[in-house]
Structure formats: structure tokens, C-alpha cells
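Every protein chain except one is present and positioned as in the full complex.
The letters A and B name the chains in turn, as written, and every chain counts its residues from 1.
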Amino acid sequence: MAKHHVSATLNGNDVEFLCETQQTLLEVLRDELHHTGTKEGCGTGDCGACSVTLDGRLVCSCLVLGVEARGKSIQTIEGMAEGTSLHPLQRKFLEHAALQCGVCTPGILIAARSLLERNPDPSEEEVRFWLAGNLCRCTGYNKIIEAVLDAAREMRGG
Amino acid sequence: MGGAPVRVVLISSHSGHYTGGVKEFEIEARTLLDVIRVLDRRYPGLGEHLEEETSVAIDGEIHEVAYFHPVHPGSEIYFIPKIEGG
Partner (left out) sequence: MDTKVIKPEAEGRGDRTLKIVGTSPVRPDGVPKVTGLARYGADYALPGMLWGAILRSPHAHARIRSIDSSKASALPGVKAVITSADFPEQKYEFVGPERVAINFWHMTRNVMAREKVLYEGHALAAVAATSKIIAEAALRLIEVDYEVLPHVIDVDEAMQPGAPLLFEDMITRGIDPPPNEASNIAKRIEFSIGDLDAGFAAADEIVEMNFKTAPVHQGYIEPHACLARFDNKGQGEIWAASQGHFVVRAFTARLLDMNIGDVLVHPAEIGGGFGGKTVIYVEPLAAALSRKSGHPVKIMMSREDVFKATGPTSGASMTVRIGVKRDGKLVAADGVFKFQAGAFPGSPVMNATMCGFAPYNIPNVRSVGYDVVCNRPKSAAYRAPGSPISAYAVESVMDAVAAKIGMDPLQFRLVNACRTGTPTVWGPKHAHDGCAETLKALLAHPAYAAPLGRNQGRGVASGFWFNNGGESSATVHVNEDGTVVVATGSMDIGGSRASMAIMAAETLGIEYEDVRAIVADTASIGYTHVTGGSRVTYATGIAVVEACRKVITELCARAAMIWSVEKDQVSWEDGSARRAGAGKHEPLSLKAIAAKRALTGGPIGAEASVNAGGAAPGFASELCDVEVDTETGSVKILRFVVAQDVGRAIHRSYVEGQMEGGAVQGIGWALNEAYVYDDAGHLLNAGFLDYRIPVASDLPMIETVLVEVPNPNHPFGAKGAGEVNIVPVMAAVANAINNAIGRRMTELPMSPPKVLAAIHTAPGK
């Protein structure tokens, strides 16, 4: 069967790709567009390692088909820093040692940015519940939560 | 050899095969190499077993078996099963 031709934007740039019907957006990003920053932890929507935004909506890219991205704006971890300057969340994750192995980090950063866009002043509990779909096996979450709260504080200008 | 004897104990459960069950020894030695040589001379094959299959505790400090470790008069040397972590 012929592959599908899809046009979309990836981190603000126009992209075009060919994909099979059953290929997920995660596979398209990693295998076709060579953006391997988005990780596969489960492929079933249970770990959040593949988190991206699609037209601003936080999704598990392993649960979205590549063809569903047609005409949409995809944001991945590779587009989070502006040029050479890291997003405050990225900086705070480094300062707080909020990553050990780092494989959950891209997904958590994308999810956390999405939270702060909606709620610039979340409580600890709100951060914990927002990130409940993003598994981290290394850190016990302490430093992730601290980094998100600290980044929120900085972004609010406090 | 000249040194005072050290006390050597074999804990590893396979060591007994080589020694007919004897587990404790007094040996004159200055290094772990001396200890292994003496034991291997007495029980051929034991040396290789100790080198390949055990760790050693010298006065309680656990080391991988290596020839150069010094032993002192009155030292207690235990050949123990090796520990591996996660």
C-alpha cells in the first residue's frame, strides 16, 4: 500500500514526511524525522516518555498516528530551548539535579511546560498530579517537583 | 618466609572439595600471593579456585583477590563468596 504524504510543522519549521498507516507519531519523529529526543518507554500511553504537544495539546506521541499530525504544529523537546538559551525549566532541571538517567526528562519537560502555560503558579500537589502520567524510575520525583516549582517561580518573575 | 603466621579461613562452600573439608589454616605469609601458593601446594587446584571464585576479607576489609595485598602477623584472612551488586 502506498505511504501517506503528510505536511506539518515541527518546532516551528515546515516538515513533510511519508508514513505507513500504522506508524505512530513517535515512530515518525524518531525513525523518519530523526528527532530522537522524544523517547519510547512503553508504546502504550502509560509512561509519558513520548510526550509532545500537538497544536498546543499535550499528547503521548505513541498514541497518535503519524497521519494525524497532518496540518498540525508539533512541538518536541528539540524545540524547547530558544537557540542557545535554555528554557527556565531546562535550566532548573540541571540546577536541581532533577535527572539521573535522563530518559524520562524530555517527556517531563514537555509536560511541565504545558502545565506552566495553563497554571503559572501551581501548588506542589498540582505539579504531582499533572505529572502523574510521566513515570520516572530513578529520582523518586523530589527534585523534579522542586525544579518545576522553582522554574514557575522564576518565570513569574519572583 | 620469616613472617608470623596468619589465620586463614575458607568460607566459600566449594572450597571444602579441595581440602577434604578442612576450613582453617595457619600460614606463614607476607602477601596474599604467599597464602594462595602455600594452600595450592598443599591442595592442588585450590589456588585457582580461590583466585577465580572468591573474594577475600583481610582483617574484615573486603577485597577482590589480588596477589599484592599485604598480610600481617596475626591477620585474619577469610576467603568468602564474591558479592555482586545491582
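Heads up, the rule we're going with is that a contact is a pair of C-beta atoms (placed from the backbone, for glycine too) under 8 Å apart; a residue touches a chain by one contact, two chains touch by 3 or more.
As the structure is a prediction and not an experimental result, all values here were calculated from the model.
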>> Counting contacts across the full complex, list the positions on chain B that touch the omitted chain.
In response: 9, 11-14, 16, 52-55, 57, 59-64, 66, 69, 76, 78, 80-86
> Hey, which chain A residues sit against the chain that's not shown?
Replying inline: 20, 22, 27, 30-31, 34-44, 46-47, 49, 76-78, 80-81, 86, 90, 93-97, 99-106, 109, 124-125, 127-129, 131-146
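Here is the rule we go by: only the chains that are shown with their structure count from here on.
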>> Can you work out the whole-Å distance between the CA centroids of chain A and chain B?
In response: 55
